[in-house]
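Before anything else, here's the structure in question.
Partial view: only certain chains, each at its native spot in the assembly.
In this document, chain identifiers A, B and C correspond to the written order of the chains, with residue numbering beginning at 1 in each.
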Amino acid sequence: MKLPMSQIHTLHILNKTPEHPRFNECLAMMGPDDALVLTENGVTALWSTSKAALPKVFATKADLQARGLVAEANGATSVDYPELVDLTVQAKRVISW
Amino acid sequence: MSENTHNSFTLVITGAPYTTQAPQTALAFARAAIAKGHTIDRIFLYGDGVHLASSLTTPPSDETHWPNAWASFLSANRVPGVACVASALRRGLVDENEQKRHELTSSNLLAPFEIAGLGEWVEGNIKSSKTLYFHGGH
Amino acid sequence: MTTLIVIDQAPYGLWAGREALDMAFSLATFDQPVSLLFTGAGVNWLRKGQTPDAIEQKSVERNLSAAPVFGIEQLLADEASCQRYGLSPDELIDGANMARGSSGLLASYTNVIFSN
């Protein structure tokens, strides 16, 4: 996998399911140069009816595997933890929801 | 900033082990950051996150012992681990100093974790390239 | 006395579901009739093929497979929630059945319990 080389303004890290109020709050706050990573229970969103509302999205591989999911099948890019570190370095700032 | 830039991180953990996944995800992140040559300036435990620093945690033997796993990481990489004193006292996590001051029957802080104030967190905010938060999922 | 234990949180990110399962096993051990209802994000407990090795947790799928052996009567999956999380009946682990988690279903149990 190749991460985007362009600068990310805000990296949003979202570890909540689509039913959690912070899930939609996060999506509403995303700017045009932002990126989204789904982690922990957040990865279930890729299989949910909420996935249509998602922008281009990353998801942590270990969390997908744990929950029996494969990211690529649903248009997301899976990242391992070193790649997650890269994303946080590339971003100007990080918000954990 | 490219992927190769050296960064320093303060990691804040606010979710408790065996209740949330936060301490696990934070440890996976911390290990990866160190492996990539970045620096972890400090770990700051806040709110329910302070339970990670308990010396009395006793999970079943076939489950990962997250406080011990974190303590080993901190020692091996000389990373300071700090539990917020206000969060810790309200949640029954005390070191020997607090035990004496409040005349408690015992202490339960796991080394090398220390207890300190929010000033440590403020310092992290100012000095580290990035301060990241690992919250519980609820 | 019949008990329905409800799990409405996704697995691995939170422990409450595991503790709900322990409650169900405990009732079954004491020969008390008990079933489990998975609803909301909780239906993600029932997806086949969970591999939590990389996050250093034990598989809840494996835990659940022991449920019938221990005497847990039913593993129910709320149908609307399964649709919301893209789970078709054939993707559910063995032993789980679709149900409509309506007030009618809940009314048929003496106790309805969440673990947190």
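As a working rule, a residue touches a chain if its C-beta (ideal position, glycine included) is under 8 Å from a C-beta of that chain, and two chains touch if they have at least 3 such contacts.
In this text the structure is predicted, and so the values were computed from the model without any measurement.
The full set of protein chains in this structure file adds up to A x2, B x2, C x2.
Quick note on the criterion: only the chains that are shown with their structure count from here on.
Remark: chain B and chain C have CA centroids separated by 32 Å (rounded to whole angstrom). Spacing of chain A relative to chain B, judged by their CA centroids, is 24 angstrom.
Here the spacing of chain A and chain C, counted between their Cα centres, is 27 Å.
Counting partners per residue, chain A has 15, 17, 40-42, 62 as the residues that reach two or more other chains.
Listed for chain C are residues 9-10, 12-14, 55, 57, each touching two or more other chains.
Residues 9-14, 40-41, 44, 47-55, 57, 61, 83-87 of chain C are the ones touching chain A in the complex.
Only residues 9-10, 12-16, 55-58 of chain C touch chain B when the two sit together in their complex. Put simply, chain A touches chain B in their complex at residues 3, 5, 7, 13, 15-17, 20, 39-42, 60, 62, 80-82, 84-86, 88-90, 92-94, 96-97.
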